[in-house]
Every structure is written in C-alpha cells, then in structure tokens.
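Note that this complex is displayed minus one protein chain, with the remaining chains in position.
We call the chains A, B and C, going by the order they appear; numbering starts again at 1 in every chain.
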Amino acid sequence: MSKVIKNGTIVTADRTWKADVLIRHGKIEAIGPDLHGDHEYDATGCYVMPGGIDPHTHLEMPFMGTYSADDFESGTRAALAGGTTMVVDFCLPSPNQSLLEALQMWDNKTSKAACDYSFHMAITWWGKQVFDEMQTVVDKGITSFKHFMAYKGSLMVNDDEMLASFQRCAELGALPLVHAENGDVVAALSQKLLAEGNNGPEAHAYSRPPEVEGEATNRAIMIADMAGVPLYVVHTSCEQSHEAIRRARQKGMRVYGEPLIQHLVLDESEYFDKDWDHAARRVMSPPFRNKTHQDSLWAGLQAGSLQTVATDHCAFTTDQKRYGVGDFTKIPNGTGGLEDRLPVLWTAGVNTGRLTPNEFVAVTSTNIAKILNMYPQKGAILEGADADVIVWDPKKKKTIAAKSQQSVIDYNVFEGYEVTGLPRYVFTRGELAVNDGKVEAKPGHGQFVGREPKGAV
Amino acid sequence: MSKVIKNGTIVTADRTWKADVLIRHGKIEAIGPDLHGDHEYDATGCYVMPGGIDPHTHLEMPFMGTYSADDFESGTRAALAGGTTMVVDFCLPSPNQSLLEALQMWDNKTSKAACDYSFHMAITWWGKQVFDEMQTVVDKGITSFKHFMAYKGSLMVNDDEMLASFQRCAELGALPLVHAENGDVVAALSQKLLAEGNNGPEAHAYSRPPEVEGEATNRAIMIADMAGVPLYVVHTSCEQSHEAIRRARQKGMRVYGEPLIQHLVLDESEYFDKDWDHAARRVMSPPFRNKTHQDSLWAGLQAGSLQTVATDHCAFTTDQKRYGVGDFTKIPNGTGGLEDRLPVLWTAGVNTGRLTPNEFVAVTSTNIAKILNMYPQKGAILEGADADVIVWDPKKKKTIAAKSQQSVIDYNVFEGYEVTGLPRYVFTRGELAVNDGKVEAKPGHGQFVGREPKGAV
Amino acid sequence: MSKVIKNGTIVTADRTWKADVLIRHGKIEAIGPDLHGDHEYDATGCYVMPGGIDPHTHLEMPFMGTYSADDFESGTRAALAGGTTMVVDFCLPSPNQSLLEALQMWDNKTSKAACDYSFHMAITWWGKQVFDEMQTVVDKGITSFKHFMAYKGSLMVNDDEMLASFQRCAELGALPLVHAENGDVVAALSQKLLAEGNNGPEAHAYSRPPEVEGEATNRAIMIADMAGVPLYVVHTSCEQSHEAIRRARQKGMRVYGEPLIQHLVLDESEYFDKDWDHAARRVMSPPFRNKTHQDSLWAGLQAGSLQTVATDHCAFTTDQKRYGVGDFTKIPNGTGGLEDRLPVLWTAGVNTGRLTPNEFVAVTSTNIAKILNMYPQKGAILEGADADVIVWDPKKKKTIAAKSQQSVIDYNVFEGYEVTGLPRYVFTRGELAVNDGKVEAKPGHGQFVGREPKGAV
Partner (left out) sequence: MSKVIKNGTIVTADRTWKADVLIRHGKIEAIGPDLHGDHEYDATGCYVMPGGIDPHTHLEMPFMGTYSADDFESGTRAALAGGTTMVVDFCLPSPNQSLLEALQMWDNKTSKAACDYSFHMAITWWGKQVFDEMQTVVDKGITSFKHFMAYKGSLMVNDDEMLASFQRCAELGALPLVHAENGDVVAALSQKLLAEGNNGPEAHAYSRPPEVEGEATNRAIMIADMAGVPLYVVHTSCEQSHEAIRRARQKGMRVYGEPLIQHLVLDESEYFDKDWDHAARRVMSPPFRNKTHQDSLWAGLQAGSLQTVATDHCAFTTDQKRYGVGDFTKIPNGTGGLEDRLPVLWTAGVNTGRLTPNEFVAVTSTNIAKILNMYPQKGAILEGADADVIVWDPKKKKTIAAKSQQSVIDYNVFEGYEVTGLPRYVFTRGELAVNDGKVEAKPGHGQFVGREPKGAV
C-alpha cells in the first residue's frame, strides 16, 4: 500500500522545491513530479518537511514515588499532534544501579509509544561497572550520555567523575551531554532563600541565576576539551551559557547548544504571577530568563552558534506541582511543550523573519538527527529515509489551550498563545498520525532507533 | 550516452553514503546502488563529491594596458584540473562606464571557458545610470554586487556610495560583496613607506595591516545593517575582520566571510624572502598574515562563522610583477590558486582533522552555491542537479610545482607543498574534464549560470 | 588673606581622610589637622573634593548667525553652582580659517569667565597651514585636537585628513579627540527619513543609531593605531562604541571614553514625548540611548574602560530649538548639564553603590586632569595645587528645575530629577564661588590654563 503527498513544496534544511513524495513500507520511496499511489494527500499551499525530533523529553519519569504525568503513550501522541515524529528520552539509573538494568526499565515504558524514540543514558554515578557497561550501552545503539551538574545529592556528578566519563565517551565515540548548572551553588542559594522565608516559586528563579548556568557550561566545555570529545549542552537558556559555547566554538571545538522553545518565548515575569499554581507550573531548570537572554538565544539560532530547539518535556499536574507548597525546592521541575514546539517556533521564528523555513527544519529536526548520528534515516526528505513527514499548513491558526491539548496535564504554559502554522498531515514511518489536523496516533507503532557511535562531527 | 560513477562513497555537505551516480545530458539522473551506463568510471576507494565552486576569480582582468595572465581558457582548465567545476568572476566597469557595456566586455572573454561560470558585478562608481542598470544586471542573472573599499582613486567607493548601492541591493534582492580595506589609510601608509624608502614587496604587507582590514569589514557591516541587506566579505584574512563578522552574526545579521586558501596556509614570512621575485609573486591584498590569523580562519570554518574558501585567482607572470620593481604599489596584486585550492584544503584541513569531508564540501562548494543562490543546480549530488562531480582519491599524492601546473604563469605560491588528496575524475556538466588524473578540459564547454535574486538567506 | 576648610573629610581619586585645608593666594597651601586662617569654612559632615572639570563644553558657540545661549559668563556660573571649577571648551575654526585667528575669536569670549578654562582646538579642514599652525597652538598650551567624523559638509573630516592630523598629533605629543559618528551614513539616513515624512525630533534618534557611532569609534581607533597616538573619544554613548574602546585597550592601546551625564541617566523614550518642544530640547548627538547602553556605560566607569564624565554643555533656548520645526536636521544639537553633572552623578552613581566617592572624583576631575595633562595643578587636593575645591554635602537635596537654574535657557533636561548630594562651598582658585549653597560667581575671575604636550599616558 503506497501513499503520496501531492502538490506540496518540500522544505528541507538545505533547500526548497516543489515535488510529490511517495511513501511505501514506512520509507520515502520516491520524490518527484506527478507521483501516484493508493492514497493521496493534498499538500497544496503546504510545506512538506521532515518530522520534528525532540532530543530532550522525560516521559513517565520517576519522581518521589510517582511519575511525570505524560507517559510514552500520551507524550508521543502530543508530539505527533504538533508535528514531532520522534523523541529522545533520558534513561536515569538510580545510584549504583546497573545501566543495563535501568535501560530495561525504561524500555518497558515504551510499549505504547506512537512514534519512534531513542534514549540518552544518564551517568548518575561512577565506578568500574559504569565504565564497563557504557560499552554495552553503545553497542545497543545508545551513543549519548547525559551528565547532571546540578541536583546535588541525587543525580549530580562531580568534575572528576565527569572527566572520567567524558574520557570514556571519547574512547567509545559517544557524545556527552550536560545539564549545566552549578549544583553546589544552587543548593546553597536554595537553602539561604528558604532560611530567609522565600519559599514560593519565584525563589526557584532566584536560586539558579544565569551566572550559575554559564559557569557550569564553561566548566563542562573545559572538561570536554581535556577529554578530547564533543559536547552537547542541553537547555541552554541564557547569554552566559551561550557565550561560553561561542567562545569554545571559536577555538574550533565541537560544542552544541540546545535552547528550549520555552526559553525562546516565555520570560521570568511568569514566576511573579500572584497565583501560586501559575508560577509553580512554570518551574523548570533552568528557569525562564529575561528578554536579553531570549534575544541571545534567537541570535544563536540565526548565527549557528546554537543548533537545536527542544522541549525538556516533563509534565507534572498541578496536583503534583503542589508537593512544593511551602518549599519551592520540592516543586517537581518540568513543563510540557511537545505538542507546541513546532507551531510556536514557526510563529515566533519563521513568521517574524528571524528564521527561514529551512533553518526551522534544521533546528527542529535535521541538526538533531546529525548531531545524534541518525541522519538521514531521520531528519531528511530523501529516498530511503524513514517516512517521518509533516505536511505543514503555514496559514492554519489556533490558540493554544490546555483544554484541547493531547498532554494529560491540566494546564499549558503557552495557554492563550496564538500560533499560525500547524500540521495538516503527519506521517510516522509512513503511518498517518495526524489526518487533516485530527490526531490518529497509534499506540505501539513507535520503535526504538539505535544510533552508531563516531558521528561525523 | 550515459555515464556511471561506480563503487564510490558520495560525500555531500550533509551526509556520506555509498552509491553509484548516473549522469546523462549533463545532469545527474540517478543515484543508487548498482547503476549502469554507457561509460563506467571506477570510484573504488574514492569520494564522489560536488565539484568545487570558486566564488572569487579574476580571469583576463585588465591591468595597466595588459591583462592578468590566466584567461577563461587556462583559468578554467586549471580549475578543472584541481576539481573546481565553476568559477564566479568579477565584471569591473571603468569609471562612468555602463554596467551593461562592461558586462558585454566580460562576456566576450568567456568563449573558451571549459567549465561553467557566473559573474559578480562591481559597483565602481555611482549615479542614476548605475542605479537603473542594476535592475537589468539582476534580470540577466547577476545578483551579487562587489564594492571595493580600497584602491583609492580607481575602484574605491565611499561610504555614501556604498550605502546607496547596498540600499539598492536590498530593493533588488541582491547580495552586496565587499573588498574590505580602508583605502584612505592604505594609500597614506603606502606613500609614507615609499617616502621612507621602503619600496620592496615587504612594504606591501606593512601598508595594509590587519587593523585596516578589520576596520573596513566592521564599517561595511554597519552599512549593510543600515541598508537591511546581507553581506558577503571577500578574502577575510585576519582575526580582526573575522571578529567583526562574528559580532555581527551574534546580532542575528546575515554576514558571510570568505577565507582564501592562501591565507589559510601561507604566512607573512614569505614577504621577507630575500628574492624580490619570490616576495613579489606573493603580493596580493590583503597580504598573507601570521599564524594567529590562520588559526582564527580555521576556527571560523569549524565554527561556521566563516563559510567559504576561495582563491581570488588573479595570476600575473613574474614579468608582470616586475612592473613594481622600485615601487611596491605598482606590483600587480594577485596570486594563482585555482588548481590548488581543493587539494591544499583537503591536505591542511581534512587530513589534519580540522574539517570533516562534509565540511570540506560545504566550504568549497555547497555553501557557495547556497549563498549565491544557485543551489542545488550547483553544489549538490542530487538527481536533477548539474553533473559537476569530482571523484576524489584521498590517497593520491603530488608535490605542487609550477612546471606541472595548468596556469600559464611561471611560478606557484604553493611550490613544493605536498598534497594528499586529488581528483581521479572530474565531470563538468557531465563532460569528463579530468580522466584518471589527466586533464582533458574542453575550451568552450562552459556556460554562464544565471542566478535568481532573493536567496533564502 | 587665608581661608581654611575645617572638619571635613577629604576625598581624592586615591584616598579618603580627615584633614583641614588651608588656602592662600589661590593655592592649597597646607593640608592637615587643626589648621587656621582668616576665614574658616565648616565642612562638618561633608566631603572636601577637587572641583569638577568638564572636559567638553560649547559656550557661546556660533550657530546659524547666532550663538549657543550660555556664554562663558552664565556657563561658568552654572558650572560653579554645581561644583565644577573648570571647563574645557572647543575652538571651532571655519573652513579655511586660520587656527590662530579662530583661537583669538574664542579667547575673546572668555573675558567674563568665572572659573578657569582651557580649549581643545578642532581640526575642521586640512592643509599645510593647519599642519604648521598646530605647532603654534601646542606652544600656546592647547595640546588636544578635536575631529568631527559627522556633520558632513561642515565640520566633518575624512579618513585621510584624520590620519594626517593624528600623525601630526603624534609628532607634537598632542592628544586627538573624536566626535565619532559616521557622517555619510547620518546624512543619508537623515535624508531618507525626511523624504519619508519623518521630520520630528524622534527622527533625530533614528538617524544616528548606536551602530553608526560604534563604527566611527572603531575607525578612529584604527587610525590612531596607525598613527601611533592615544585617542580620546568624546560623548561615548553606547555599548558599540564602548566595545570598540575596550577591544582597543585590550591590545594595550591608550584609548579613552567619555560618557556624558545625560547618556548615563536619560533614555531615548524622551524623544517620543508628544510635546515637540520636550523632545527637541533633548536633541543632541549622539542621541539618548536605551537602558542596555546605560548599563554598559556605568560598567565602563566601574571597570575603568571608560574614564571620564562630561556634559557637552551646548545650551539652546526653546526658541532656538524651534528652528528645526518641520525638519529635525535643523534643530540645533545640544543640551545643558554643567550645573547638574556632579549632583546627578553622585545621586545615580555614588548613592546607588555603583561608584565609590573616590571613583566619583576620578571620573569628574582627576582622570580628566591627567588625560589632558594638567594634573596635579587641577584635579587634586595637594599642597601647591590650584585651590579649586568643593565642600560637598552628601545629605543636601534639591529637585532640579529650570526656574532655579543658572543657565539662561528656559528648560532643563533633568527637570524634576531629585538629587541628594550638593556643594556647600565651592572655591575657584581660592575665591569663594558658592557660599553655603548660594552662588557668588565672579565674572572675569577665570583664567586660561595652558597644558604641556607629551602627557605621561
């Protein structure tokens, strides 16, 4: 059974042209004029683009005896609804837990995934076992390792552990990732704020200023430099961090920065809302920043000094957020965004002239596929590539609202944001997941995507 | 009649894969496994890449009643010999000359071109006629306009003229280019040096230090900013100029920088050679710089803050260079490089690990095609693209020597440089121009490539 | 007859200590505990500081057949009222006018000066006569030369003229100054704005954005570098200009930047006032900038990358400003500030913790005296120094208002600004000019201060 997307304008990271796309067996089989198939989908007036890839999600993430609210079923449905056809989630071993055992646990969560997925493995502790198992993890197609420089006492690793792990990554051809905030300083500032009676959500922002993120980014870069390994900095939210990345790149280093869609369009004033719930729902790390930082992030995407846009989707219900009433450090960190990333970025980025449509594809899909070494299986409109394709209607509008979203949580940090630019059709490995705007995700359709070590860059 | 390149590994700006390439009627007709055609070319052990594009040449350029020594025949033969399948030359109207008349003169030179070519139009004076004719020039497919900030008294334009021209470019969707050196300062320093008795080739370098280039680059960027137009800075040779470009890009501006292969590997010590001829043969503007500047340029290519590598090929014989004996300001400015750009960049860039093969393709071909808005007709290995293709043997070695070069001049600034990485076959619009290393350029085969205004970026 | 300032705390650029100050014959004769004299002035609770020096004023400046409204009488009275005991004014030769003749004209204006003064000589044209007369000007004690990069068609000099003049300064041991804005671009943007119907005062700001100033600063620095001479950039108003200065200083260059008190505390929103008069009264070049630029200037004063604070006092009445109704380019450029510089800087700088009192003295007085090579005759509390001394009451408050000011104009750009910190007494060469807050300036008391070439730095 074949499908053809007809009359659209294909937009990839490197060019724009009019052609039809023929899909069969989950792959793009042909691209060209006047193609025909069993089912035809009209893309008149639309862009045909590689499906979005979200390199940073936390679906069904364990948290204080419960889990983040969106699991692989609702999370991937939200993703598909917004044009994202693949997610890369984080496997988080407990202290002293085997990486392989953790991986099994995470794999168990994915049975209802509606789109493809991969994993980053977190290095949350260090020892000979971890060192050894990293090889097996790479052999299983997981070639990126996450390091937390914050969350002291739980996920955080020290500089010596990070250097050891980065050196191991270098040997294995794997890519280290960092959550860059100085955990010691965050912990101390948090205690100070609590001691002074600042226990509300706004104190979350006070406890992790941009300097604290910039410092950690700078430190991780130095450690990567010593280890001789590239580096991917997740959720780059501020000029300080971006500056450290730029400085490294201007030495010739291969360092990548990932702004989140939230940091690009939302700002710190959200934390000063008088409604505790409103503010707490926006609590994530790093916190939202001011307009100066937003300008820096946009300029980075334009200049190429920042390469990708992600969500860090880690959704907690208002009830879950309320664990932190009276103590901001107990508010679960995270917001949603999977459904909104592409429409919001198109609206705030392409419609304003900041980004070309090709750059939009690059930062939401192609660059991610390249950096994570799964291009052109993913991130491409090419014959032979996986048929993760979106038909994007640049005129289609909606106002973002929790009541109409796919995520299971009861709010949306973009509530009320008007977007222009939405998917008409979304294909995940050839299966229709959004049909003329209607979500038809198929739980269980998604498959694991293994990745080779030693990416070109 | 069809041709197939077999058993090679295709390398483009964005990926690397094994496939055959079928060429017919000057186009790439198919890419895939196990293709066959009338003629088959073995690419075992080789990379199959888009032919190089040199965005910056001066063939048969008028100079003091004579011409630069390589014309479109020898120049394009040299280009093809080294894997470059297209050149973009500069049309230079005389003061008060009609742009269209000048274009006719330049077009007349191209009848023996062996590879495709295009033009940049220089704005060497300003007036209503120029303003009006720019539209016609764009209509003829020449959508980039060069501005000289140096060569006071001949080619140089002032800031008000440059702003007016940039504003006109903005209206037309054309791209302004600049030769960025402060002409007033160069002229004054030159006179001072001559007055002090410094008349040798080394004084050429003293007369145009990096600061003078950096200043002009910074000024051109400001003017482009005021006009609301992108900017392409030719022959970016130093950290000062690169810094200005980086700073602009970090505001979100679309500014491009073009290092020359000469500036990447040769340094200012050449001007201190005791042999006047040796030094004078290296006289070009900007002059060679020191190692610090080389490092900056390489880092720029790695970081993406510089985008292309060119030659500014403008070859003068030693006899012509000797016009400047006793007065360095009379030494004709220019060196060769068309044949050497790709092998030298591969050797110094890819073999050292600085650049990936994909990045090599980007900076020698694809980025240029994109910036000059002729991608993917040029700069791509795609079905339907022009069959400008090189089969690159990464093991093939030679020592660069004037005696074996295609250029008609009697020396080579890279004399003695050992390269590893050379073309086995070169196709120009499907015609074989290098056959197992032997040059078989066909004078007259080359065609003009028109370009649309309003490139995506 | 001797005077003693008793019970105060002396604050100089380098230290703070309690001592009395004995003044006789216009000089500081002694500093120490328990001094006595014919007249004693109580400085209890006050700081005793070197009088302010304003390095940048335009008193009775010729303009379209009339003159700026404050002359040396009212201007120096305003200065003294605010604690400034010396002004450095600009002598502006007409095109082709002899520098010496112009100097005579300027000297004629000073007969009623109530405080000491010196001149900068402007280089408004270039030729052998100017070259020669510069020596005489230096011999007369005027060792700083101003260059306008804007005001095309009147005061502006081109790059070649500027380089020649800077080289001449280098020979003479004189200091070049620049008004740094790209005059070509300002003129073109102004014409464009007028042609588009933007003729109000807000268009003045649009016509000279920060980029235009930053560019010119960068260019002047390069030219100073080529000439081997230090450089003083007047009215540095923006991050772009400051960045260029910082970059130069980090090469080891001796480049100085002078923020104006206006740019430190007022911003561009003033130009959007609906009252034409309100906006026009604020028209000066460079125009007021936004908060980001203000932050940059304050940081520069803190870091030492900017060295002085001036006023560019050039006062025009509202009637004079109205020459520009219907054409913003005809609004005379300039605002007042002489009386307000010290109280406003103390309030916004010292009271906020940005600057120490010692730094306040440095940027308003001592650094200026050093850079202009008249330290420690001026700018110091030292035995033998001129008795230009202020007794500063850090508790004294007022609200700035045109109705109570010394300047003859009918408005004040700081109207309504509340200051805390005002002079109790002001001495100009030993003469009391402010007595317990009451202005008792003596017209004609002021004398010319000659300065030596070849300042230490």
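Note that a residue touches a chain if its C-beta (ideal position, glycine included) is under 8 Å from a C-beta of that chain, and two chains touch if they have at least 3 such contacts.
In this text, all values refer to a predicted model and were calculated from it rather than measured experimentally.
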Displayed partners of the chain not shown (whole complex): A, C
Residue of A:Leu100, A:Ala187 or A:Ala402 touching the missing chain in the full complex: A:Ala187
Selected residue (touches chain absent from view) among C:Pro62, C:Gly304 or C:Gly326: C:Gly304
Identified contact with the non-displayed chain, of C:Arg249, C:Lys321 or C:Arg341: C:Arg249
Residue ranges of chain C at the interface with the undisplayed chain: 13-16, 32, 246, 249-252, 254, 298-300, 302-305, 354, 356-359, 366, 370, 375-376, 380, 383, 456-457
Residues of chain A in contact with the chain not shown: 158-160, 163-164, 182, 184-185, 187-189, 209, 211-212, 214-215, 218-219, 222-223, 225-226, 243, 247
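FYI, only the chains that are shown with their structure count from here on.
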Farthest chain (mean CA position) relative to chain C: A
Intercentroid distance (Cα basis), chain C paired with chain A, Å: 53
Chain A and chain B: spacing of chain centres that average the CA atoms, whole Å: 39
Distance from the mean Cα position of chain C to that of chain B, given in whole angstrom: 50
Sites on chain B at which at least two other chains make contact: none
